[in-house]
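Here the complex is missing one protein chain, while the rest keep their positions.
Up next, chain A:
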Amino acid sequence: MTTDDSFPWPWQHDFPPFYTLQPNADTRRKQEEAWCTLILSYCKHYKTHQLDVAEISAGPLFNNKSIQRKLATEHIVGILNVLSKKGHVEWLDTNKKSCIIMWRTPEEWGKLIYDWAKSFGLMNTVCTLYELTNGEDSAGQEFHGIENWLLVRALKTLQSSGKAELISLGEANDGVKFF
């Protein structure tokens, strides 16, 4: 993942103890929360959906060279585990070397899409997935241009709560019906 200098770092980024696991339980909770928020906004900013632990641990997110502090790999994995419990991360291997990261969970995307579909009067009509994310109607929506795998996940969460049904329209086009 290549990055420019545009990310607006929070104050913790330059705070040396941020990179040491805190002994005080309350402080550690705050630290963990701050790391979770930082990781998600960093990935959102650079539109990253996949992390390789070894690669990311050497990058500026976890390694601040200007203050010579870095977060140990075991703690990086620890924080990613917390994000996994919250539904933002899925490990791609049992050794926890790489993961998918979703700064918005599929459920959160699902809700956003459903609310938009409802406000656009799309109940009980079929639309193609392409239309959904690339059509004029969704221009300006946050989910516009979202990657297909994530879109399908989002729609599947709606499907399990009976709010949508994924439909195969043959060949490359898949569609969805909202209820």
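Criterion: contacts are C-beta pairs under 8 Å (C-beta built on N, C-alpha and C of every residue); 3 or more make two chains touch, one makes a residue touch a chain; residues count from 1.
The rule we apply is simple: contacts and distances are computed from a predicted model.
A.B. asks: I notice the complex is incomplete. Of the names "S-adenosylmethionine decarboxylase proenzyme", "Geranylgeranyl transferase type-2 subunit alpha", "Vacuolar-sorting protein SNF8" or "Phospholipid/glycerol acyltransferase domain-containing protein", which is the UniProt protein name for the chain that's not shown?
C.D. replies: Cross-referencing UniProt, the chain left out corresponds to "Vacuolar-sorting protein SNF8".
A.B. asks: Looking beyond the chains shown, say which of A:D26, A:E74, A:D93 or A:E136 touches the absent one.
C.D. replies: Touches the omitted chain: A:D26.
A.B. asks: Which parts of chain A face the unshown chain closely enough to count as touching?
C.D. replies: 11, 14-20, 22-24, 26-27, 30-31, 68-70
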